[in-house]
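Complex shown without one protein chain; remaining protein chains in place.
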Amino acid sequence: MVEQPDQFVFNTFAFLVWGALVMWMCAGFTMLESGAVRTKNASMICLKNIGIYSIAGLAYFFIGYNLMYVDVGNLIGSLEFLYGPSVDEKALLGGDAGAVSAVVENGYATMSDWFFQMVFVATAASIVSGAIAERIKMWSFFVFTLILTAFVYPIVGAWTWGGGWLAEKGFQDFAGSTIVHGTGGWAALAGVLVVGPRLGKFKRDGSVKATPPSNVLVVTLGVFILWFGWFGFNGGSQLALGTPADAIAMSHVLVNTNLGAAAGVIAALAISRPILGRIDLFAGLNGAIAGLVSITAGPDIVDHYWAVVIGAVGGVLCTIGIKVLEKVKIDDVVGAIPAHLVAGIWGTLAVTIAAGGRFHIQLLGIVSIGAFVFVVSFVIWKVLDAVMGLRVSADVERMGQDVGELGLEAYPEFVLMPEEYDE
Amino acid sequence: MVEQPDQFVFNTFAFLVWGALVMWMCAGFTMLESGAVRTKNASMICLKNIGIYSIAGLAYFFIGYNLMYVDVGNLIGSLEFLYGPSVDEKALLGGDAGAVSAVVENGYATMSDWFFQMVFVATAASIVSGAIAERIKMWSFFVFTLILTAFVYPIVGAWTWGGGWLAEKGFQDFAGSTIVHGTGGWAALAGVLVVGPRLGKFKRDGSVKATPPSNVLVVTLGVFILWFGWFGFNGGSQLALGTPADAIAMSHVLVNTNLGAAAGVIAALAISRPILGRIDLFAGLNGAIAGLVSITAGPDIVDHYWAVVIGAVGGVLCTIGIKVLEKVKIDDVVGAIPAHLVAGIWGTLAVTIAAGGRFHIQLLGIVSIGAFVFVVSFVIWKVLDAVMGLRVSADVERMGQDVGELGLEAYPEFVLMPEEYDE
Partner (left out) sequence: MVEQPDQFVFNTFAFLVWGALVMWMCAGFTMLESGAVRTKNASMICLKNIGIYSIAGLAYFFIGYNLMYVDVGNLIGSLEFLYGPSVDEKALLGGDAGAVSAVVENGYATMSDWFFQMVFVATAASIVSGAIAERIKMWSFFVFTLILTAFVYPIVGAWTWGGGWLAEKGFQDFAGSTIVHGTGGWAALAGVLVVGPRLGKFKRDGSVKATPPSNVLVVTLGVFILWFGWFGFNGGSQLALGTPADAIAMSHVLVNTNLGAAAGVIAALAISRPILGRIDLFAGLNGAIAGLVSITAGPDIVDHYWAVVIGAVGGVLCTIGIKVLEKVKIDDVVGAIPAHLVAGIWGTLAVTIAAGGRFHIQLLGIVSIGAFVFVVSFVIWKVLDAVMGLRVSADVERMGQDVGELGLEAYPEFVLMPEEYDE
């Protein structure tokens, strides 16, 4: 179809508006995580998250986007530095009105797509910080973030959205249940395995120390921000708005995204009673995330009730996952692995139930991306551990990273209760 | 007028963008309420609000929308389950390009309108939770929310926006001063009357216990969120964007919405000194809400100074309302009844001064919707009280619902002052 100028503007504007909303998700992760950790580590989480978003944006500009989208063969794209507008776009902005038709042919402004893809990398990286919070060194974490956003995520992206080998096999992942959330989740899992649980989290008598969120309002705000931002995350992943068919599909995406999240909340709250022993707000909030992650692989379903089913199952799996992680003594501070990885796997499979596609290809995608990200991340974490050290000293961990590493308390004027350790 | 594809896209995209912003208002209510209650009940408010939004979204999908908009006679629409895209839309997405003209004829994507209407239900329900906070049982509240969003609000909506008897009489309520905010306000009023005031709020000596917000920053954030989201609430209620006339009207709506809110703040602050004895921030914040609610019935005014007048009067009435409720010993924790119900009534009448319309029809709408919602809500609250119990035990109320009912403190690491009771 020949693109029209109006379609070009619609497509571009949708990337910009929805992309801005996805950037806002980084505030959501920051609030979710900083409210979930002990008060003594909350400033560090704020620093890590503003750092993540900044590093990701720069890394993707200098390296990542080219690796993911430019001249992708089977495995990776171009290793060139920097990315920018097309020649035709430069000509048009330079006053060459004749370049319009070539520009319009592309369907959207080059950099509007870059903007939208950039905020996705930041999301993947944000998932990691919450899981390994309260004990990982700032510098080691930032180096990992740089590698993840410059190389690891872009390579996964090249295989799939960039047109590489998994795309050719027909792997489906609309907005990234596996490509974004799985990648973040596997990287987080590798991190928590290498760095180990927080001091005193798993006691010698086999019991688990409760570490409820230190600021529930802020966690709740974070989840609302994520839910809100997810309309951009999934809606923008339609990648076009200019035709009635696109506009309809985008509407379905927003509706299903919301239904999936709502179902995730209700299912997680309901199942939290038998599994966790009480109606658990934190499980419900994670259920929203899990519902959102679950529906992300196929939010363009026409039969909307499937979104309810998919989101609800995601919420249940996430709540079970929280309990299972505790049982196997894996310490994921905010429940990022159940909410993003477990729900992401479910969503990537569920897309075939709801929207067609081949189950074994979905499984192949999940396994190959999982294996790649987990192994590479594990190696990076290990190398960082050997070279820079991954874990703060026990003293710093007891004192908190805010005072011990950063020198800035999150709530310096509030009287706080010291954390007790009975290992 | 024959609709064009571009108009279809504009209309649809406006529903989606503004609808997403309205969803964000639920975060605003959550922050406003959780910052306004005692710290000991703040987690419960978070749970109730994420629950409201989830329940409302599902209830409206399963039942509410059909009841409100599909085949509406005088009183109610269809009692069918579920809602979905039109046959033509399915055909178009299924590859039948010939369906485009039939699709475009509808003016917007079916589900984009559903999305926009859905977030409105959630708003109506959100109004209730703040007023009856700190003493109402979680489960009873959720059952009420379910009935309100599946039946009560949709029936009010069927009478008006759905094309029922009030619409035929010419009742005007652009974005829902009465339909949304009045409905929420009446349901809240019924609730506070049935459940009664908090323990110790009204003392034996006739004095009123001060219960200032426990976290003023969070309350203020909540009000800013609501103000921001209201641009979507009122702007999207233009229901179309595709023509210059629509775009102009939408611009007026945003301008008036902002002027009404600003005037509400200033008027409420100014009047708070004589009425409440000091420049009162909480009155000013409620003044913003009241200004917004007031202008919501007719934000498309061409003479913008009217928006200033309407908003200012709304802010004054709200501040007076706060004082009056105290006098008659009605305990509305966040001032939801003055801000939404009182200002909503004013706005619904004021629309006739500013934009034409018939005063007695407006009054008929206010009274009939008010009577319906109040009576039905009162009965539901009473039935819930008899069946499940509406009020937590005095012990739980003193201890706080966070510990007593939910087992999750909002600020577990902060040293807090115990509340004193001298009844």
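Some points to look at:
Letters A and B mark the chains in the order given here, with residues in each chain numbered from 1 onward.
The rule is short, and it goes like this: a contact is a pair of C-beta atoms (placed from the backbone, for glycine too) under 8 Å apart; a residue touches a chain by one contact, two chains touch by 3 or more.
Fair warning: this is a prediction, and the values are worked out from it, not measured in the lab.
Only one of B:91, B:247 or B:383 touches the absent chain when the whole complex is considered: B:247.
Remark: the omitted chain is touched by one listed residue; of A:31, A:293 or A:384 this is A:31. For the chain missing from the display, the contacting residue among B:176, B:191, B:284 or B:412 is B:284, taking the whole complex into account. Only one of B:220, B:237 or B:401 touches the absent chain when the whole complex is considered: B:220.
On the side of chain A, touch with the chain left out of the figure occurs at residues 5-6, 8-9, 12-13, 15-17, 19-20, 23-24, 26-27, 30-31, 34-35, 42-43, 46-47, 49-51, 53-55, 57-58, 61, 82-85, 89-90, 92-93, 100, 103-104, 109-112, 114-115, 118, 138, 215, 218, 221, 406-415.
Residues of chain B in touch with the missing chain: 6, 10, 14, 17, 21, 38-39, 212-217, 219-221, 223-225, 227-228, 231-232, 235, 241-252, 254-255, 258-259, 261-263, 265-266, 269, 278-282, 284-285, 288, 302-305, 308, 411, 414-417, 419.
Here is the rule we go by: only the chains that are shown with their structure count from here on.
For the two copies, chain A and chain B, the CA superposition rotation is 120 degrees, given to the nearest 5.
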